[in-house]
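All protein chains but one are shown in place.
Chain nomenclature is as follows: A and B, assigned in order of appearance, with residue numbering initiated at 1 for each chain independently.
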Amino acid sequence: MSYVLEANDLTKQFHKERILNRVQFQLKKGEVLSIVGPSGSGKTTLLRTLAGLEKPTEGTLSMSGHDITEKKANERSIGLVFQQPLLFPHMTVEENIRYGAKFARSSKKDSVTDLLSAIELSDYRGYYPAEISGGQQQRVALARAIATEPDVILFDEPFSSLDPKLRHDLRIWLREFLAERSITSIFVTHDTEEAMLMGDRVGVFHEGTFQQIDRPEVLYKEPANAFVARFIGGHFVLSEHEYIPLSNCSVTTNAYETGRRYMATIQHITFQHGQTIAHMSMEDLNKTTTLPVAGAEVGQTVWLSFPDEQICAFGGRAV
Amino acid sequence: MKWSSNKSWLLFLPAVLFLILPLYGLAAAISQSFQQQGEWTLSAYQQLFQSDRFLSAVGFSLEVAFLSSLLSLLIGLLFTRSFYPYLASHTPRLIVWMPMLFPHFVWGYMVILLLSETGVLAQVFTLLGGDDFPTLTQDSRGIGIILTYVWKEVPFVILMLLPVYATIKPEYYDLVKTLGGGAWSQFKQVEWPHLLPVMIETFLIVFAFTISAYEVPALLGTTFPEMLSVLSYNWFYGSSWDDRSLAFAAMVLLSLFILILTFIGYIYMNKKRFRMMKGKS
Partner (left out) sequence: MKKSTFSLFALILFLFPVFMLVLQSVSETWRFQSGEGIQFQLDSFDVLLSDPNLWEATGWSFLIGTVVLLINLVIGLGTGKALTLYSFRGKSLVEAILLAPILIPVLAIAMGLHLFMIRVGLADTWLGVVLIHLVPTVPYSIKIFHNAYRQLGVSMMEQPLTLGSSPLYQLFTIELPLMKPAIRSVTFLTIVISLSQYAITAIIGGGNVITLPMIFFPFLDTANAAIMAAFSIWFSFLPFGMYVLVEGALLLLPYSKKPWRISQ
């Protein structure tokens, strides 16, 4: 079967620096892929290359089996929602969406009206962008991108300029919106939680390539390498080859348990989801970690035990 | 967006075609300054440096252009600095831009109307019982020319400087104030670094224009001393064919002088910018 979007060995080089390094992935119809990675990892360049705003140095890109590597941005059936809403300030909300609808292949008359009610802004159709809030603007930008009826929509951290509460609400709204219409999309973010919430699959992007692409559950249970384990969290990375899930570590005040044990000092305490979380430093390993510890006190010395049978080797499906 | 395809260069094509005009014009002027009666010769330049008329025109032009540019810049800076908050709104800006609606020579005529020996000021002066109104236009010291240029260029200077003041963040002033800086150090530390590149650019534009434009000195100047532009124009249309090469040679020297001045300004600014960038990292 042919995928909606498929990248093969996508490489982008600026001068001597490789921003994208043989990127490889496939996207099925209706699927949402989250891409998460630290800033500077090349996520945005990847998105711009997919959209056609940058040309890859090497590699190919195809949509539904057709090579689109040489196609310009305006000839690709790919929409891009930027970090900023970038609404056209001289057009009303409705005109902005209609502007997108002009480039749709099928011309359904009522689609703009439908979209307006889908983004819950029917009452604001005559407003100018400067007259509505940031969250509303971002919803209009989304509707405008959808109005072009693209085969794939790319999101480049679309909520990062909004405040946390609004961001949280919009995530859930967008997730449902995309699922209802089975819109194939790629969602780029630097926030792991957001990535897991939005994506059917999550790709961890680092040093210009995917470290691992899989369902959130798999990423968590079988990280492909130390970077993924550290980035996703929930594990104690012992070396570049071994890790132990934090849930399998035990914290004791006595040093009588068998297996590997390390001394740790509790430096800070925070409270999350009804638990007391200890932030500990482990002088021997020169590392820090956080774990729920009942009755923890700042300054307390504890022992972390890693039972040998719980230690895992990296080997989740690497890409 | 970086170069997405070679077609992107097409956007530059009109500008490249346009640049042919001044480049070819200057090259042709240089080549013709070395020719007399179809022969290659340096004689035009030799004649120039022996001509008192030329040498006094050089001195006069430098003086007039330098004074005009400097005064325009100073008054423009003072005006912008004092009043830029008022220039944010529409009507005051329109009033300040008013002189820019008129060609230079029309403004020159306005100066004659107001300040010549038979002008409004002189008439009022006589009415009030004064006699011997000073010669302010078509005078040998270039007062009329300088007055016209300054009056006309101050709005231009304000136009160039206004965006600079509009982009200086008020926090910087607060910072200097909290560090105990007075008005002078506010100017020196906050405004001057932003102003300097624009001031240099504006000075170059105004200076290059005032030293080489023909219309205003033709209207408000006198026969001696003349501005270089007027002298060259007269030579260009002079009776003798040889005078043409003098006109070319004079204009080539003037162009060279301005280009050297520009080059110095450009190098100076780039050096400054380079050091600023180095300081940042």
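Please note the rule applied: contacts are C-beta pairs under 8 Å (C-beta built on N, C-alpha and C of every residue); 3 or more make two chains touch, one makes a residue touch a chain.
Everything numeric in this text was worked out from a predicted model, so none of it was measured.
Quick one: say which of B:Val164, B:Leu196 or B:Ala218 touches the chain that got left out.
Final answer for the missing-chain contact: B:Ala218.
With the full complex in mind, choose from A:Lys12, A:Arg144, A:Arg171 or A:His279 the residue touching the hidden chain.
If we include the chain that is not displayed, A:Arg144 is the one touching it.
For the full complex, which residue in B:Phe66, B:Phe105, B:Tyr173 or B:Phe187 touches the chain that was left out?
B:Phe105
Can you work out which residue in A:Leu46, A:Leu61, A:Leu80 or A:Ala264 touches the chain that's missing from view?
A:Leu80
Where does chain A touch the missing chain, residue by residue?
Answer for chain A: residues 51-53, 72-75, 78-80, 82, 84, 86, 88-91, 95, 99-100, 103, 128, 130-131, 144-145, 148 touch the chain left out.
Since one chain isn't shown, list which residues of chain B touch it in the complete complex.
With respect to the unshown chain, the touching residues of chain B are 1-3, 8, 10-15, 18-19, 21-22, 24-30, 32, 79, 82-83, 86, 92, 95-107, 109-110, 113-114, 120, 122-124, 126-127, 151, 154-155, 201, 204-205, 208-209, 211-215, 218-219, 229, 232-233, 236, 247-248, 251-252, 254-255, 258-259, 262, 266, 270.
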